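For reference, the structure is listed below as structure tokens.
All protein chains of the complex are present and in place, except for one that has been dropped.
Right, chain A next:
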Amino acid sequence: MAALLRSSRLLKCSPLGLLQISGTKRTGPPLRLLFSGPLGARGTGVCSRHISPVSGNASSRVWPYTVGCVRNYAVATEQKDEPSIAERPNQAQEFDFALARLDSSVRRTGRITKVQLNRIFQDICKKAAYPSGNQALLLLRSCGSLMPEVPLEQRTELAHQVWEKLQELGTVYDVSHYNALLKVYLQNEFKFTPTDFLAKMEAANVQPNRVTYQRLIAAYCQNGDIDGASTILGYMKSNDLPITEAVFNSLVTGHAQAGDIESAKKILTVMEGAGIEPGPDTYVALLNAYAEKGDLDNLKKTMEAAESAMCSLVDRDLMPVIITLAKAGHQEHIPHMLERFSHERAYVPDAMNLCLSLTTQGLEDTAFYILKNFPSLQNNPSLQSKDTIIEPHLGHFLLRHCVNIDMSPEKICRFCKELQESKLNTEPVIFTLNVALETQKTALSLALMKMLKELDLPIRPHFFWPLLSPHVKDRNQAGVVEVLKSMHDLKIEPDSETLTHYVYPAFTDVEAAREALKDAGMSLESEGIFAAQVRSLALNNLAELHTMLSDPSCPVTDLSVFRGSLIVGFKKFSDVESMVKIIELLSKDPRFSREGKEMHNTSAFFLYHFIDHMSEKEVHANKDKLRKFFNQLKDQKISVTPNIYRGIRRLLDSYQASELVKDVGALVNHGLESDALPGSGPEYAPEKKIGSRVYALEKKLAKRKSENQPLGFMLKQAIQSHAAEDNLVRALELKQEYEDEMLLPAYATLIGLCCRLNNVEEALNLKRELTRKDSSVTLDGNKYISLVNSLAKKDRIEEAVDLLKEMKEREVVLTDKNNTQLFHMLFSLANNGAASTVERLQDSIFTLGLAKPTTLLLSPLITAYIKNEDLSGALEAASRCLKLYNHMVPVHGIMVAMVEKGDADLLQKAMEFASNERGEMAMMFDLFFAFLQTGRYREARRIIETPGLRARTTRISWFAAKCINSNQIEPLEQMVGMTEKLFECDRDEMYSYLLKHYEVTNEWQKAVALWTKMQEENLIPRDGTLLLLAKILKNNGQEVPFDVSKMWYQEEAPPAEVKREAPTPKIEAPTPKIEAPTPKIEAPKPKVEEGPSSKDPSLQSPIIALCKKNRAQEALTMFKEAKDSPFNAKSFNLLICVLLSEGSIKDAMAVKDIATSRIPEFQMSHAANDLYIITTTLKGQANDALERMKQADHMPSKLALTRLVQALGNSGNVSGIQEVEELIKGKVVNLATMPVVTRTAIAHIKSGDLEGATEVLEAFYTNPDCESQPQGMPYVFNMILEDNNEEALDKLSAMAERLANQFARYRPVSDLFLELLDADKVEDAKFMLARNNAVAEQTDTLVAYLFRKSRIPGQLGKIETLLSLIPDFAEKDVVNKHVMRCHINDKDFSSAKALYEEWQKSGGEIDTVSLKRLAVMYRMFGETVPFNEPRESIRFFELKEKAQKKEKAQKEAET
């Protein structure tokens, strides 16, 4: 497939990066797939290179060699600015994450594995375009002694790789990096030329610092080159660089290496002279020198000297000495050194690393000696937990390492033996074997198995599977035989599983395999071989299988041994005859039934499983064969029990293949007595019953006929009964017999039957007959399609097309169901590879307009081509579909087939096509899915990692759904892993796809692992996802390690918080579970009770949905049904609101009561309260509303208050209003804007207390502020006038006039005057005006009236009346403007035109708004505008006017 990708390079329309990536090699280990980097924010933590303060403290004990140099880095770089870090916070976070990963490893074990380092290396390379200096430093530093398992040379090599790669990626190295590299060189004892190194630094323009020189000295000294060291030392001195202890330590080593141990010893004195105290490292340097010589005495002396110098040497300090001793071949002294060990707390991890180092360097015997002298657990109670006895498992780490470095099997076996005999480890062999098998080391595995045999431990066939599986994968037959031979040598016979899964697949067929086994001298008689053969035959050759099984010599074999394979073999439908024979055999031969099981049950169960294992698609594709199969079974008198029948029927129904049910029904208890039918009802159709029923019917028919009664209906019934039995012959006979009585339905049934039995001729005959009889009747779509289908199957396409045309002529309407039928027809034809037939039919269907072209209906064509393996045809067909019907059929299937075939050229064409039609992005996804589907994950990964690619949610979810439906979990898992860095990819959703699958398969461990991965990705899962995870865990009786008590629909739930605090999953702590098995058993109990509650979220949400659609009653009904469902307060309120706005106060209150009973602290929300007040007020229950308001602890909305006060006023409830007033006084609501006064007055009036009303109003009007609220009063007058309340009118007008006369408050009179006008009481108004002349001067009020009236159509009369009463209260222009507006409102064009002319003549200034309005009108009436129309919109002028008014008012206020 790599070639395939390369070919895509030539693609012109090639997507962004596909071209470039094909060349690069990507070697991310599979583990990386679901690994991830940080996406979200993390605490800043350690993100600079000044690691020492943070990690140094925590891990100094296990980061022994780096602490020192880290300090030095800090010295070296502290002064440096690092702007790059500030600029790239993301990188800093990534670095932090990588560090955390390495750090945790170092913390736990004191080492880093090569895999870990590689992983982070790849990660950093991929993620950061420019890996930061920190990352580089981290990687380089890890390439030293932190990897005791890696040989020294390899470590240096790795360091160089990192160095070069990062440089390539653009990392800028500073002195710290060079120093780090030097340290690695030293740790790895890498031989290099210090001067070259310096030259390299100079070339890179990097200034060496003190640390550089120190290390270079160390490098010289490691080789005993004192001269070289001296040169540098001299240079340091001349540059005034301080000579530190480290330099002296190096010199000790240097002299020793040069063979001058005396000089080495003297250095200590020199140090003292220079005022530097020898430190542990100094003594260790000296110790190493003696160790090399094997000078035990001086070793001891030096150690004592160190002690007396108060320089304590800890275990870790002494460990290098052991290495030196071992390397120099002085193993005999090691026990003396070990005696010195104090076994301090950190001893074990350090010693483990020592052992690993020794082993890596080929000193495994020393390593083992140290291992055996590990402080034993028995002697160290602190290492034992209280009540569990730890099985001794000493040395697993070392054994694993030995296997990994390919140590000789003999040696490993020897170690195992020693460990076993010394009882330090109970099962070293089994453990080592496991590792050997995991790493597929055949020789070692076999050696270990021999040991097992000697130890009398069982060896099982599946032990060999890991050894066989790679051979099977590579189809390496010799390899397989080799392993089988060794099995034979160990006297292990391969069982059937071994053969079926790990042997036979390597061979072309079973015979070849048997031949090979025979050649290898193996027995072919074993039970396993027999079973494997049965299975293989079941898969490939049913006829032979039958022959073999029916042979009397065939041993007793339970069906379960080969059932799975048999099902797969059956599903091929290649040999229906043999299938029937095998079923027959199963039902009659006791050898294949488990003891105590009825034989016919065995076969019936098998039938059920068979159908169960077929997919809907398979059933439809093989419908005919299935029918044939069932019919032949019936002929062979194979029977199934009603139970099984019901099961199969359910399956078939679920596959939408109910037409097959009959055929199965015919098998029910065939040949058994009818009394063996328990509970036989009409739901299934035992043949006998039908038979007797038909018989009775026919008898009745004959009788009726003889009586000359109409028998059409009964005839139809009889025919249908026969049809149900597929008894065409008898049905036709009946038709013949009662020819005249045949009705359309009877014909239709017959035609349907003929089609089902593939008897097209008869069907067509019947149809012709029907037409002859009554040309007006038309068959329905169903029958037509059946006919078309039958014809098409027989390749009678022209006739089929004619029928389709006839359908069109007869205007047969196709339902959705018919459409599905069409699809199934096309699909089954396609499955037979009849591409041209499919295309012809499609053409006709679409051009005739019988069905609209859809992707679904078009897709069978592609299937047909793929079935024929004509991929270029498929591609062309897709292109035709697009051209003809403008529908893009999914190219997925085509691409999958192409990839499977490995046809690069065609794939390229397909890519071009998809890319041209749907864009590159869509094409990339097509390709991606095709690679995923075909298991070419590497290629898929390359595609999806194309730069610039974005997530396409719909396509991804399509593929996910496809995977879930077809149970292809691996592609799905791969996809989830690969899309990690896909731009805009909804990670949460990706994970939820997998979770959904795990829910189905109940794989809670995987689900938990997924959760961990999500954390790793720093992903914050949605509530729904967590809920699903919790469900999976709960279903499996697992503890849910996070908080999901909040339901997902409570939006307020802060999911992020919950997750962060959540502890890691509990699976790692199995002990409490083992200890408490009893609660485990009880655990499922509450689960059952929880049944309904798990349903609840789904019940609450539809109720909410109904509420939101304002379907209150439906919501209520559902609410009542879902009695105990846990509604939250919010939902309660929502329901209450909806009910209230519908006016159902009672229901709402009932819901509220329920809410209060469930949630004691339940409070109606503000909105609900307001709604309650409004609704009750509207219903005239103002008092209830008032009560509610009093109870509620919040201020109702202004609207609610207004309504309430209005209602109270209307009902004359003065005290109520006062109460309200009391309640709202001093609260946020501005009392003045409330209609309280007016309403109080109205209330007084309503209650007949005119005095009170007058008092209120008088007080109101005499208040100097009253002018600001002009609204209230007119309303009162208006109401009195409307009510014709003469008495009140008298009183109030008297009051108004009094106010005018006594207090010069003209507002009431003006208001009253205008209200009178408005109520058409012109006479009264006239009198009013006469009595109060001042009214004519109330220009503002009058103009306001003009303004109000001119806005409402049909109010011109009122204005005219006013003008006739008070002609000149305003300027002409103002009046004209409003009159004009009236005309325009009334759409009185002629008057408007007249006014315009008059206005013009009068020489008045016509304002722009009026002009604009008029212009609009001119245009509306289709006349040209005779003046310059203002450009701005009316709205503009209105706003302008408003602004002007405001300005004016402001000015007035200022003056």
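Here is the rule we use: contacts are C-beta pairs under 8 Å (C-beta built on N, C-alpha and C of every residue); 3 or more make two chains touch, one makes a residue touch a chain; residues count from 1.
The rule is short, and it goes like this: contacts and distances are computed from a predicted model.
Not every chain of the complex appears here, and the one that does not is recorded in UniProt as "RRM domain-containing protein", selected from "Integrator complex subunit 4", "RRM domain-containing protein", "DNA-directed RNA polymerase III subunit RPC3" or "Palmitoyltransferase". The residue touching the chain not shown here, chosen from A:Phe192, A:Trp465, A:Trp958 or A:Phe1436, is A:Trp465. One of A:Phe507, A:Phe592 or A:Phe605 touches the chain omitted from the figure, and that residue is A:Phe605.
Annotation: of A:Leu181, A:Ile567, A:Met924 or A:Leu1314, A:Ile567 touches the absent chain (contact as defined above). Listed residues A:Ser408, A:Asn967 or A:Ser1215: the one in touch with the omitted chain is A:Asn967.
Touching residues on chain A toward the chain that is not drawn are 391, 426-427, 430, 434, 437-438, 458, 460-469, 473, 495, 497, 500-502, 535, 539, 560-561, 563-565, 567-568, 605, 608-609, 612-613, 615, 643-644, 647, 967, 969, 1000-1002, 1005, 1035-1037, 1070, 1073-1074, 1077, 1080-1081, 1083-1084, 1087.
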